[in-house]
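Contents: one structure, followed by commentary.
One protein chain is absent from this view; the other protein chains keep their places.
Think of it as A and B in the order they're written, each chain with its own count starting at 1.
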Amino acid sequence: MNNNLKIREDIDDRKEKLVKFIDEKRGKGYNKSALMSVLHKAQEIYGFISTEVIEEISMCLGIPTASIWGVVTFYHFFTTKPRGKYIISVCLGTACYVRGSKRILNKLKEVLGIGLNETTKDRLFTLEAKYCLGCCGLSPVMMINDEVYEKLTTKKVVEIIKNLKAESEVHYSEIN
Amino acid sequence: MVNALKNLKKVKQKALQELLDDGLLSESRIYIGMSTCEIAAGSKKIWDTFDKRIKEKGIKGVQLKQKGCEGRCNVEPTVEVLQEGKVPFKYINVDIKRAEEIIKKHLIENNVESAPRTKEIYTDPFRLTDRSKFVFGDVDFFKKQKRITLRNCGIIDPENINDYMSVRGYEALAKVLTSYTSEQVIEEISKSGLRGRGGAGFPTGLKWKLVSQEKGNEKYVICNADEGDPGAFMDRSALEGDPHIVLEGMAIAGYAVGANKGYIYIRAEYPLAIKRLKKAINDAREFDFLGGNILGTNFSFDIELVLGAGAFVCGEETALIHSIEGGRGTPRIKPPYPSVSGLWEKPTLINNVETLANIAAIILDGYKQFASIGTKDSKGTKVFALAGKVNNTGLIEVPMGITLREIIYDIGGGIKDGKKFKAVLTGGPSGGCIPEKYLDTPVDYDSLKSLGSIMGSGGMIVLDENDCMIDVARYFLEFTQNESCGKCTPCREGTKRMLEILTKITSGNGEEEDIEKLERLGNLIKKTALCGLGQSAPNPVITTLKYFSDEYTAHVKYKKCPAVVCKGIISSPCQHACFLGGSGAPSYIGLIARGEFNGAVDVLYRENPLPVICSRVCHHPCESKCRRGAIDSPINIRGLKRFLTDYASKKEIPINHDIKARKDHKVAIIGSGPAGLTCAYYLALNGYKVTIFEKLSVAGGMLATAIPEYRLPKKQLNKEIENIKRMGVEIKLNSEIGKSIKLNDLKKEFRAIFVCCGAGKGLKLGIEGEEQECVIDAVDFLTKVNTGEKISIGKKVLVIGGGNAAIDTARTIKRLGREVNVLYRRTKNEMPAWKEEVEEAINEGINIEFLVAPVRVITESDGSKKLECSRMKPGEIDASGRRKPVSVEGSEFTIEFDTLIPAISQRPDTEYIIKGSDDVKITKWKTIEVNKETLCTGCDGIFAGGDVISGPDTVTGAMSHGKIAAEMIDKYIQGKEIAREYKVTRPALDVGLVEMTEGEIENLERFKMPMLEISERENNFNVTELGFSEYQAVCEAKHCLRCDKEERE
Partner (left out) sequence: MGNTITIIVNNKPYPVEDGQTIMQALDKIGFHLPRLCYHPKLSVEGACRMCIVEVEGSNNYVTSCTAKVAEGMKISTNTAELRKARRDILELLLDSHPVDCNTCERNGNCELQDLARSIGVKIRQFEGEKKQYEIDLSSPAITRDPNKCILCGRCIRMCSEIQGVNAIDFTNRGFDSTVVTAFNSPINSSVCINCGQCINVCPTAALSEKYYTVELFRELSDSKKIKIVQIAPAVRAAIGEAFGMEPGTNMEKQTVATLRKLGFDKVFDTQFSADLTIMEEGYEFLNRLTNNGILPMITSCSPAWIKYAEQFHDEILPNISTCKSPMSMMSSILKTYYAKKIGADPLNILSVAVMPCVAKKYEAQREELKIDGIGLTDIVITTRELAWMIKSAGIDLVSTKGEEFDNIFGFSSGAATIFGVTGGVMEAALRSAYELYVGETVVDIEFNELRGFKGIKEAEIKMGDKNIRVAVAHGIGNANAILEIVKEDPSRYQFIEIMSCPGGCINGGGQPYAGSEYIALNENLLEKRASVLYQIDRSKTIRRSHENPEIQRLYKEYLERPNGPKSHKILHTRYAKKSPRGVVYNGKM
């Protein structure tokens, strides 16, 4: 099977998943009010919310695309661009801030060579900032995907990124 | 109805039996904290280690259990090893190594004594039923807490509904369903006095009543778990630690208001809480606590989770409703309130997590019990997320009415690293900054509001002296500006403008009218924004303007950030912290790192009038602000300065002064201490003819008299003075003003006069019997030693005090070969003397008795002397943020001595100097009254500075006065307006960074300042600091982070 076909099949598969989720919601009598959970699901499935996905949701739920676009861009959790394998969220909550999280963020920018809300060229890392991850006692903290890293120093940060890079290299070499 | 109880009993029995089966049968149970914060601290790996080893080693009878967060973030991860009937063990700050040790010693060898102990040791044998007593029992952190909503957090396994059943879970729901009408439930809640814990404090019972009164069958209960305040994590912890309690509260609320459907709107950033809630909801449905016909009654109630998506504004109830409905989370104008028209325009009850977590307890224990806690208008407890600069960070639950001071000092354990408290923030971005003077305010809705802050949902951030209040206000504005939904004009546009103004101020470009503008915009937004979030957004700015206006002035007028935080205003923290304003530290450090020593010397001697003196005795505020200090230890800037002065001396680098065209005007300076010398230096540089009048036979003031030879050798001091003389400055020794020459007479000859005669008169102890010959003031003593005067002090000497004078005195006596004891009434951490001097004194074998105060001098019949002393203990916190020492009754004791040297403080001796110059005024502390900015006295042409206006202070403090005086005197003589001009200090020279390899960065050695061996210090006054070698200096300089090169924000 050629690669393009395979990719297309994956895409169809994901779409099917999403449509099934929406159907379930609609089965329970939700239409417009299912939007938030549908968007969460879409982001979970695709990693980001594309215009095509918005059109699909619009069709299923009967919400104008402009409105969905308005909702997607309102919430910072949703993203309309593809993101990296590792989503790094640096906490800029008050406790972290007073303990120097800005410096952590700057170090990450430096190490990854990207700005805030950007993704590295190799699609490995996306850098984001959050206002409080609720781990103030361990400040400064950051979250990489679902895992929280505590009491960061710039040195620790460099180490963590180095490890993740190494890890994913191993991962790729295993595949190849 | 009876059915319901029966059903409850049935499930309960089953649950408890299951718990018994897998719990009591095991010999040991090990609880490991598994909340987000614990996992972040590494508890998951600890869990895996235990799990693996138990299986591997085949350890029998051990049950691993997870628990929620008990609130002590700073001790995580925690592991409890509990064995029925044996002493319970709690291990804190466990890492994998310690975990292995615990498994080996405690579980396998059963050798608890050798297991890695913790500070918290329990002596009572453990009983399963006493678990909460064990967890919360013996620790100071919990002593002033009162746990209602968090009572199960850290106790039960949050993912096990059986655990929840064992702590009376769902009994309140069953009680309500079987024996209360909905009106009765509402009455119970109303009478309890519970107010909404989301921040505004609306009476919960009343809210329930309003919803219940609305007609129609379709109503909703919403639990607001969209905790978005930066610095708040109450909801996360609570939901992770005990999800069922919220579900039970919601079901009861549903019963009371007539709703059958509930929603929990929770932040998507809390994946663990979401996971646990999902499981809890499913378990509760399975156990018949949720769903159709709960426990066989005809009440049905179900709960669904809705995930937020990163919008702070969704904490506002109408915005939250829009979000659940699938729209943009923008608020709308109220009324109608959600109780009338909420979700899908149906009556809706919205309560916050903590409010709902209180419900079961009120129902089970009765409203009276609840209402007995707290204050008149604020009942019950409040959960706070205590964070920031306190020692014990974490989640706390306290009775309403407790003071902020109790929370910060008794529960929080005081300020981290012994720093000085500055402010506490409550209510997050909607709240305000409360200063020290209001620390005794009771924590309740109305008191906090009266201070301009709010209770908020419970974020509490403690700030210390290193936090800049403008930066904090700017931070919050940045947050609210970022989170503003953009619907209404004042919030959308106004917060942007406020942020711009604050950024302008923090970057050093602020103008005085900016402060007015901030106030104006703040009040506008407060009064005209659409929703509560907008209305409260200016609070952090308004409160800091109110309580910390001096910091705004510092930024706007003086171009200083006192906390040395605002990057735009500071080139580098060291330089910013320097009293002299432009010490050039980053430049000469940069040059040293590059090996360009001559250039470095040039910068230093250009920027500092007394480099040799500073290199030996400066109290180096630069180092306390050095950013490297946050990583390992600060750059030894004084040491590098010393290196340069030594280098200049060794290489005989000529010190050239670029003196401007000579002027005919003459200026008199009274006093040849650091202030006088500095003033003379700058005036001479400017071409003035300067004459210094010195009372004593030596020049240098305190530098010559009070600082011992081993710190500042006379030779070095004189060299520095000679340098100044070479600039054309005349120093008249033995010329005391007020005696033969009067101040007013000087005015005839000199165009201007700078009075800087210091503060050399020692203060009395104020105790009985101190008016005797055996009591000598420290300054007098040091002067005599320094000037070589003979002095007899006997064998045993007592020094009273904790400042530099006390330490200098003690070390001098030690060098004279006498026995010396220092008595200090506070603790070591509170000593005003420099830390390194205290350490050296102790190294040299000097005994310092802490928490001891003198009471009276007793003369025995044989003429021998004794000092009666009293032991002290730390009492309440005083205005300086330190604990005031109080005498311990009955602790009096006596010490024999030959000489007693009080070294507590000095004051100026001013009266006769100013005699005849009536315009020069004296304060009640005997200091000369001046305009703090221009140093002008009341008399035209007479300026004053140094210790004579400030009381005993630092060398650089005095030097800075000298510098200012020189500038002002120049203006005065030139007929210009006498006013200071403030500018942002920038680096003296742009010095390029030194290239270092990775290896060099990692392996660069740090050197301690080489010191004279202790044994070689006896009976001589040789200099103790030996100075860096060239190699050492370069290494040290390379550690510098070169903040001056950092891009400014």
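As a convention for this text, contacts are C-beta pairs under 8 Å (C-beta built on N, C-alpha and C of every residue); 3 or more make two chains touch, one makes a residue touch a chain.
Keep in mind that what you see is a predicted model, and the values were worked out from it rather than measured.
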- prompt: Looking at B:259, B:505, B:530 or B:589, which residue reaches the missing chain?
  reply: B:530
- request: Check each of B:63, B:93, B:482 or B:887 against the chain that is not shown and name the one that touches it.
  value: B:482
- prompt: Considering the whole complex, which of A:16, A:55, A:122 or A:167 touches the chain not shown?
  reply: A:55
- request: Out of B:497, B:926 or B:980, point to the residue that touches the absent chain in the complete complex.
  value: B:497
- request: Among B:520, B:726, B:739 or B:932, choose the residue that contacts the chain missing from this document, as touch is defined above.
  value: B:520
Statement: Against the hidden chain, subunit A presents residues 31, 51, 54-55, 58-59, 62-70, 73-74
- prompt: At which residues does subunit B meet the chain that is not included here?
  reply: 311, 313, 328, 332-333, 481-490, 492-497, 500-501, 517, 520-521, 524, 526-530, 535
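By definition in this document, only the chains that are shown with their structure count from here on.
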Field: In the complex, subunit B residues that touch subunit A
entry: 36-37, 39-41, 72-74, 76, 227-233, 235-237, 268-271, 306-312, 323-330, 344, 385, 387-389, 393-395, 425, 428, 459, 461, 463, 467, 472, 475-476, 479, 482-483, 485, 630-631
Task: Flag every residue of subunit A that touches subunit B in the complex, lowest number first.
output: 32-37, 39-40, 63, 67, 70-71, 74-78, 89, 92-95, 97-100, 130-139, 141, 143, 146-150, 153-155
